[in-house]
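Sharing a structure here in structure tokens format.
Just one protein chain is left out here, and the rest sit where they should.
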Amino acid sequence: MEAKELAAAKTTIQRFFATVFADEISAELYQAMKSDQFLMDLEAVSQKFYSKELAHGAMVLFEFMDRAGVDTYPQLRYAYADLFLNAGNNPVLPYESFYADREPITHGESLFLMRETLRKYGLHKDPNYWEPEDHIAVEFDFLSEMNRREASGDRAAGQARADFGKQHMAWRTEFCAVLHSADKSGFYQALAELTLGYLFVAHLSSVPPEEVAPQQPGADLIELARALKGTGPGVKSASAGEGIVSAQAGRRRPATFQDDPNPLLRLWRAVWNNGKS
Amino acid sequence: MAQLMAYDADPNMNWNMVDTLGHDVKTFSDSGEALDYARENQVDIALLGGTEGIDLIRHLREISPQFKVVVFCDSPKIEEIRRALGLAPCSVLFKPVVVEELDACLKRALLKGKSTIKGSLKL
Partner (left out) sequence: MVSCSGLHGDIKGGGRICPKGSANRAHVYSAYRLKSPLIRENGRFRKASWDEALDKVIEGLKAITPQKIGYMRGNDWANWVHEALFDHLGYPKTTHRPMCDNANRMANEHNLNDKRPWINYQEADYIVHFGMNELATSYGSRKTAQLRAALDRGAKLVIFDPRRSETAAAATEWIPIKPSTDAAVAMAMCYVIVKNGLHDKAFVTDWSNGFDEFKKRLMGEEDGIARTPQWASKISGVPAETIERIALEFAKAKAKGAISWTGLAQVPNGMYATAAVQALNALCGTFDAPGGPSLPFKRKLSPAWGKGQEKPPKGDAPKLDKFSMWAGWAPALLLEDVEAGKLEAMICYYGDPVLSWGNQAAITQAIEKMKFKVCIDAFMCNTATLCDVVLPDSTWLEQSQVKPDWLYEAQISYWAEVVEPQYDSKPMYWITLELAKRMGLGHYFPWNHIDEAFENQLKGLPCTLAQLKENGFAVTDEAEYYKYKKWGSLNPPDGYGSSGTTKTGKYNFVNPVALEKGVDPLPDHHDGPTDLQPDATYPFLFGNFRIFHHEHSSTFNNYQLMKRVGSNPLWINKMDAHDLGVEEGDRVRLKSPWDEIEMVALPTWNIMPGTLGSGGGFGHIRGLEGDPKFPQFGGSNPPGIQKPNTTEDMGGTPLLKYIKCRVERLSG
């Protein structure tokens, strides 16, 4: 298959993941995932996948949505609040900053590197989306956009996306494991397995095909995209937008915060001042 | 330039890519030999493949509680990844080795002054 076709498929897939992780599942998205068409497509592609993990992920999601009843949608909202809004005792902490050192502190170096990356490619995080830039949804959205560019012929975008994807693979894998472990609803567990399956297949697709045969990651990705298209993740991103918008304007520190270029001197001066005060 | 050790019970595991990163790599497919080597030599990070690789972590931590490891999963079984994370690996990656993925991991893991391993997550 053509690189462009593959890129277009990944755009759809990554937009889907960006959407499901950016926010609670909307009523519209839920209806789309509950629709006969989607369920049929999902079941069908799960039989076609070369990757058995991807097949398993798709199957688990299919089974969940197939079983889902009237009470299920509210359960998804409660699960989202528990997992992503810290209402529960085992939150998933969907930020690269967390996984960098596995310490539950956000706004780490990953955030700033992500801002730099967005700026570099003329993108910005939607200011109305109040999560930090290293949220998994933003990273998926970024990848999706770069794939979209590649699909419309921008080869450099494709290279940039490939590099980014490989550098940011590991933490997203861990995110899936944490999500799977933390979720009690079954829905996010299913998403975790599907996402993990996708990450694995995406990983395989970055390796020369002969090394992974009989696996056919490219084919799997095309199929997955076909199934997910039914949920309608169109061109609009959940979290990122075109153009560069800087993060909050710099703030001035009080004048008495003496800015000494020599930190040792600053420390000495602080000690001296305290002896006198 | 770091001293790496790679172990996978499968002798056909391809560690060739790792050389291209400019680190020194010794590869093993026998766990006993791998452990002996780790005991007797300076190893900055161990690359461990498969379930047997994960099993080795415990023994490496007996050599040094701060022994850094990178885990390579055969296939993304989510339970295996959950188990691996409880053992504080630097990263969990997939086979086959994709050198850019490993490079990103090593860069952070080998940061000067970072003598402690990342935290573990009990999942």
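Things worth noting here:
For reference, chains read A and B in written order, and residue numbers begin at 1 within each chain.
In this text, a contact is a pair of C-beta atoms (placed from the backbone, for glycine too) under 8 Å apart; a residue touches a chain by one contact, two chains touch by 3 or more.
Computed from a predicted model, the values in this text were never measured in an experiment.
Touching the missing chain, out of A:Tyr50, A:Phe64, A:Tyr80 or A:Tyr188, is residue A:Tyr80.
Within the set A:Gln31, A:Gln47 or A:Asn90, the residue that contacts the chain not displayed is A:Asn90. In the full complex, subunit A touches the hidden chain at residues 24, 74, 77-78, 80-82, 85-91, 93, 95, 98, 103-107, 130-131, 178, 181, 248, 251, 254-258, 270, 273-275, 277. Listed here are the subunit B residues that touch the chain not shown: 119, 121-123.
Convention: only the chains that are shown with their structure count from here on.
With centres taken as mean Cα positions, subunit B sits 25 Å from subunit A. The part of subunit A that touches subunit B in the complex is made up of residues 52-53, 100-103, 163, 166-170, 173-174, 176-178, 180-182, 192-193, 196-197, 199-200, 203-204, 206-207, 211-212. By the touch criterion given at the top, residues 75-78, 81-82, 85, 88, 91-94, 96, 98, 100-101, 104-105, 108, 118-121, 123 of subunit B touch subunit A in their complex.
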